[in-house]
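Take a look at the structure set out below.
Here the complex is missing a single protein chain, while all its other protein chains stay put.
Moving on, here comes chain A:
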């Protein structure tokens, strides 16, 4: 076990493509770090540089207290689970798991002990004599895990290990990996582009975009205080709503009316003509179910809901609106880059399950202004978070990592978020409010 330190790591491929740019990251001993980002952002490249399958163009990589840039993969003592498992088809499950030990010339007796221990842990006992070709996807995945855990590696590296499994199995294996990592307490770097995995598994999440780190933070911090438009749009499902607003003084003119940010969220708007307001679906509510005590923290506006999706525990309402052309183009661009969920010029609003607003009628909707973020449309920077940081109120983005600093998972866009209906709950999970 060891800490992994990346310092100004760059990767330029042979064809000149600059895939990873100035990445610096401290991964503490025993920490579970997730690398996320859209396809092609350099996640695999980064992981492969750590494991030694790809040369580091510039920068320094340290494992423990050793510089390993020049070391071959086998001298780094890391174990890796490949996206497609890369099991040895000519060897049985037993020999697949034993492979690293055999290479290390471990005595047979010890090999047997360790393989059995790993197979107990992964429930592979009845398959030990079978060949990988005859196993199911989930079983193969576990064999790959077995091969990784059987030796005492300094760290585990996973490259989208669950992406080939169906949804149900993925859920199971996710819990399995989380349990295993906690049990073994080994430093883990996990690449995924599934944000549920990102939010639920890791101690910290690294969001990458075109080879550049956007934000490194706990999943909660990432969700509540994204540093820019990209992170805000990438994390959360359904994604954050972006509403364009023109600035006059300290009031914001939006398609839904004139809004004024509460003192706890004020940002310096001077120098900005247009800003983008970001609000998660759960920041909205059916005005009729909002209690009077919290109503004053937000604004109420009228909008026509065209579709409602009722999910039992909550419902999503879709509110189309007109946005200026350039803003629409920018949002479309962001959507393309995120290659995730559509960010149309429509609001996705999470309503309390008890709300009875019918589809296709104008409704009165309340927005909690304390949960609104202001983004600079040009740079994409989250002005609210930088303002909070300046005032020393937001958590720092790179908190001292602790391996055991696990938090209850606020699944994006799921029920974990305190129901917004009863106003008192809105206080929780918000950036520290000003006194």
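One rule holds for everything that comes next: a contact is a pair of C-beta atoms (placed from the backbone, for glycine too) under 8 Å apart; a residue touches a chain by one contact, two chains touch by 3 or more; residues count from 1.
Just so it is clear, contacts and distances are computed from a predicted model.
For the chain that is left out, the UniProt protein name among "Carbohydrate ABC transporter permease", "Glutamate synthase", "Probable glycine dehydrogenase (decarboxylating) subunit 1" or "Phenylalanine--tRNA ligase beta subunit" is "Carbohydrate ABC transporter permease". In the complete complex, the hidden chain is touched by one of A:20, A:49 or A:80, namely A:80.
Checked against the hidden chain, the listed residues A:10, A:24, A:57 or A:164 yield one contact partner: A:164. Among A:66, A:134, A:172 or A:313, only A:134 touches the chain that is left out of the view. Looking at A:16, A:89 or A:249, the residue that reaches the missing chain in the full complex is A:89.
Hidden from this view is one chain, which touches chain A at 51-53, 72-74, 77-80, 82, 84-90, 99-100, 103-104, 131-135, 137, 140, 147, 151, 164.
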